[in-house]
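Note that one protein chain is taken out, while the other chains of the complex remain in position.
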Amino acid sequence: MEPILKGRNLVKRYGKVTALDSCDFDLMPGEILAVIGDNGAGKSTLIKTISGAVIPDAGSIYIEGKEVKFTSPIQARAHGIETVYQTLAMSPALSIADNMFMGREIKKEGFMGTIFRQLDRKKMETLAREKLTELGLMTIQNINQAVETLSGGQRQGVAVARAAAFGSKVIILDEPTAALGVKESRKVLELIQDVKARGIPIILISHNMPHVFEVADRIHIHRLGKRLCVIDPKDYTMSDAVAFMTGAKEPPSEAIAA
Amino acid sequence: MEPILKGRNLVKRYGKVTALDSCDFDLMPGEILAVIGDNGAGKSTLIKTISGAVIPDAGSIYIEGKEVKFTSPIQARAHGIETVYQTLAMSPALSIADNMFMGREIKKEGFMGTIFRQLDRKKMETLAREKLTELGLMTIQNINQAVETLSGGQRQGVAVARAAAFGSKVIILDEPTAALGVKESRKVLELIQDVKARGIPIILISHNMPHVFEVADRIHIHRLGKRLCVIDPKDYTMSDAVAFMTGAKEPPSEAIAA
Amino acid sequence: MADAQDYEKLETSNAQTIAQFAEDERGFVGRLQHRLHLTPSLVPLIVLVLAIIVFGILLGSKFFSPFALTLILQQVAIVGIVGAAQSLVILTAGIDLSVGAIMVLSSVVMGQFTFRYGLPVEVAVACGLLCGSLCGFINGWLVAVMKLPPFIVTLGMWQIILATNFLYSANETIRSQDIATEAPLLQFFGTTLTIGADEAGRGGANFTYGVIFLVALVLALTYVLRETAWGRHVYAVGDDPEAAELSGVRVKRTLISVYMLSGLICAFAGWALIGRIGSVSPTSGQLANIESITAVVIGGISLFGGRGSVLGMLFGALIVGVFTLGLRLLGADAQWTYLLIGLLIIAAVAVDQWIRRVSN
Amino acid sequence: MADAQDYEKLETSNAQTIAQFAEDERGFVGRLQHRLHLTPSLVPLIVLVLAIIVFGILLGSKFFSPFALTLILQQVAIVGIVGAAQSLVILTAGIDLSVGAIMVLSSVVMGQFTFRYGLPVEVAVACGLLCGSLCGFINGWLVAVMKLPPFIVTLGMWQIILATNFLYSANETIRSQDIATEAPLLQFFGTTLTIGADEAGRGGANFTYGVIFLVALVLALTYVLRETAWGRHVYAVGDDPEAAELSGVRVKRTLISVYMLSGLICAFAGWALIGRIGSVSPTSGQLANIESITAVVIGGISLFGGRGSVLGMLFGALIVGVFTLGLRLLGADAQWTYLLIGLLIIAAVAVDQWIRRVSN
Partner (left out) sequence: ASHSVSTCLITKTDTNPFFVKMREGAAAKAEELGVELKTFAGKIDGDHETQVAAIETCIADGAKGILITASDSSSIVSSVQQARDAGLLVIALDTPLTPIDAADATFATDNFLAGELIGKWAAASLGADAASAKIGLLNLGVSQPTVGVLRNQGFLQGFGIELGNPNKWGDETDPRIVGNDVTAGTEEGGRKAMENLLAKDSEINMVYTINEPSAAGAYEALKSIGRENDVLIVSVDGGCPGVQNVADGVIGATSQQYPLLMASKGIEAIAAWAKDGTKPTFSEGKNFFDTGVALVTDKPAEGIESISVKEGMDKCWG
């Protein structure tokens, strides 16, 4: 089967540090691919090259077999790739609704929209509230609250809700549950399953092994800037995965070939 | 037994939001107290009032029975209270070593130190490297690297190492493992046990129930800006804790009195 | 391996009882504070109203007359228009030191194109507006595409544009009388509407078209910044350009458009300047930078970008205008006025900060 | 409940095989880039050296002589000293628009205390230095304790100090001849060391004490900023004041000390100014603000605080000095010089940015 998203020999250097070192990457249609690895292994850098936020020094990216060169996240979004970055990427002084619809605002209908280009705030607010409610983020009292007044977990919830609402081809989540509470994390996992049920593949970066093993179809293990191997969670235990990831055990050769 | 740290009727409002609503709080000597609660329940606000980062609108804080009024984190630090904030509180452009010793730099010996007030960089760097090695954060290549070039997890490791190195009376950790990898999280949990072994009590905020139940002596459950109850992890299951936290179950009356 | 997550599963079955903190009930003061917090431009407005009241009490009808009050509007018209341009740039966390130079160059272009080359005055005005936009575009391109710091870009452009202005105009003034007879359109913004003057035509409220333009411009910008996607993008870029880029804002395009619009507004200010001083003078506008920045900052727009409103800037400009005229009428001499304005700038911002702190 | 964590436990028994990325080997260019990245002040230094070489080739010995080169040093001495004060403030993410005014007021105090009140000149100088520090303290207090934005505080103080200066000095100049006979200490920084002049005392390298003071000051500040706790705190405060406060820096105290030191340095600049122009003139120094900020920014210090070095500022000031003298010697007229300096400001920063980008 042709991967929906494919990376080959991706390289990215930051000064002395080689964050990506000829890294390969494959995402199959409709699957949930987990990416795991130590801190600083280069996971975030990998997904940033895919989402257009970082331009790789070398290597190529293919969508459905066709090579693409993203020079900005907007291009990736235009291809239906939606990303929740580890740093969340929100404008602190703007409201939750503003942030959710940033770059794809809804205009009013009629001449107020076409001529005066007025935004349809009410519609955007209603939609934003709906999405947040789906995630169970109901401690947020006011959809017009500035993002900077939210707790860390609330912010993360907003970012995930944004990606889930707009992703059409691939959704990338970089540690989406890191700051979330038990209930909220649960909601995000459910959401991931929902999205998958809609046929949209997901890349999930997480340090939470139980979560990873619960939802992932395949697990990409990242080590020292490279893809070490890809394993099927049904064939290996969490202990195995952690052992591969930290270098305590050699990965099986068939997994490397995968 | 007299609590080493005690809070009574703490109140903190942010505009319309009441983040702390007559909250009580007790930390016993030598214990690990976990604080759990939903996103936005007010956990971070609670520990900020204790560490001097936020001045409560009402209520009082006692250290070893004596009332204290902190107006800045420096005062709390002078009392031996060391905190890892959720936002990490580091200066991005400065190096790891600079950040670790911020506010308590080591001067050179001899007249270069006393008269010219020169810093002993070498000593600080050696110490910093030692602390990081203890935490197993060895993917950090250069102790003089600016903090902004670290991965999210690496940054968190540095913040935890700083607190562990300097806390003498109480160490407060606000979600210290949120962005950490499996291995690194493990190290932090070990570190928490080490610190406890040194007789220093710890406050741990975390959304990771297995971690909480593994290390905590008592669990403070926070809900809607208040202490809902305090439970012993040996008497209750994780499911119970989550049920109390989210309001699915009423907490037992004896736990409320605790 | 699934059993560890059972404690989580349990939860989701729980009905959606929505956790909601009790709304804190407060009195009038509380609601006022909240309102101030939500509408930051209210703060300079209050300072302004207080200033007018205080000077009104101290000076009586000399100050508190339609004539004097509209005079202030006329005196701040140029600073206000330039301040609107400056506000846009500062909202993107930039700063534009070249506003004054762009204004003057544009007015010189309008004048010289009419008188030196004999172009129809409408064409000359259009060329002047184009010239302003072009200067703005260069600023924007250097900031957005070359990624140079706005301060240094506009500092350099300031010198370049000003030198061009002097070299091109040969420091020659075009006289008011010549303009009035040959190209009255250049003085369009100087046309005065007088309401309620006495028989001799004295006193009464005087509104120049420049003042009306200023008010219309501020209202239009307020609408655009609040109600259109472009406006939200301006705020987002000023707040955190990296986050804005990641969340789908075309940061470069937004920045360039902001600087171009700022240049265009400065060109309009140049046109209004001809209306105000009657003549085209290449030496005008030297203080427009510092005065516009003062207005912006007193008006509560953060120099770090992303926060504040154009309306606040207008109030900021008016505060300075009220103090200047009020103090002069109180008989303070020029140096003392200068000193007191310094004090009052600080005091106005201190009050602003104080109100904000209380409301937090 | 422990079994889920077994997968974690396994790990810790693993020996500490330290994960380490392979160091990327690079050639000369790579190492140079890395070096430039680590020492940002190298970039303005390279621009400076290139500028000297280019003008040296174009102008020959007229420019590339000890006399002309040391002349540049003398011409930038005041801007350089004020720039050092400005650098400190900008490193804390502030800006000081009052530097020029503080400088002039301090020099006026030194002069007037000697001549009007007949105080011993040493006492008068001490009073001048105190005056500068006091102005700095007020700035610092308003910024740190009252939490007002530095731009607005120093804008207000600029006007206040300048007006005070004019009012106090009654716009009177103290003549050079009087100072030379009655209080030569005031001209201390004007004393010239000449090396290698011809018999008639012409040509040769001329170093005034002002120039020597500038170099010593920059070196001392570089040391203090790099090697002492206070210096690290200045950077931390500029980087992120909230984080600095949380991690144990006394932000208020640091800020106040920075502004006070800045005021003191400005007072020294005032003293050096007397040495340079011979007399005490209340109208000097009007451009010190913009010139010092230009030097700071060309020198690579970020206006957003926390990044850059005082050494870079010195190179920045010298770049402007070299261009000014070089262009004038090439015979460019004043407006053309401004225009070219404007271009070169932008170009210098563009080169700087370009090098930084390549090295990333």
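In this document, chain identifiers A, B, C and D correspond to the written order of the chains, with residue numbering beginning at 1 in each.
One rule holds in what follows: contacts are C-beta pairs under 8 Å (C-beta built on N, C-alpha and C of every residue); 3 or more make two chains touch, one makes a residue touch a chain.
Please read all numbers here as calculations on a predicted model, not as lab measurements.
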Neighbouring displayed chains - absent chain, whole complex: C, D
Sole residue of C:Ser41, C:Thr154, C:Asn206 or C:Thr228 that reaches the chain not shown, by the stated touch rule: C:Asn206
Where the unshown chain meets chain C, residue by residue: 62-63, 67-68, 71, 74-75, 78, 166, 170-173, 175-177, 190, 192, 200-203, 206, 208, 273, 276-279, 281-287, 324-325, 328-329, 331, 333-335, 338
Residues in chain D touching the chain absent from view: 62, 67-68, 71, 74-75, 78, 163, 166, 170-173, 175-177, 202, 276-279, 281-287, 324-325, 328-329, 331, 333-335, 338
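FYI, only the chains that are shown with their structure count from here on.
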Intersection of contact partners for chain A and chain D: B, C
Centre distance in Å when chain C and chain D are each reduced to the mean of their C-alpha atoms: 31
Between chain C and chain A, distance of the C-alpha-averaged centres to the nearest whole Å: 40
Cα-centroid distance, chain B relative to chain C, in whole angstrom: 45
Two or more partner chains touched - positions in chain B: 14-17, 38, 87, 139, 141, 182-183, 185, 209-210, 237-238, 242, 246
Per-residue multi-chain contacts in chain D, two or more chains: 1, 4, 7-8, 11, 19, 21
Chain A partner contacts - residues on chain B that touch it in the complex: 14-17, 37-41, 44, 86-87, 137, 139-142, 149-154, 157, 175, 178-185, 207-209, 242, 245-246
Chain B - residues contacting chain D, complex: 53, 72-74, 77, 83, 85, 87-94, 98-99, 102-105, 107, 116-119, 121, 136, 138-139, 141, 162, 182-183, 185-187, 190, 210, 213-214, 237-238
Of chain C, residues touching chain A in the complex: 1-2, 4-5, 7-9, 11-12, 16, 18-21, 223, 227-230, 232-233, 235-236, 239-240, 242-250, 306-307
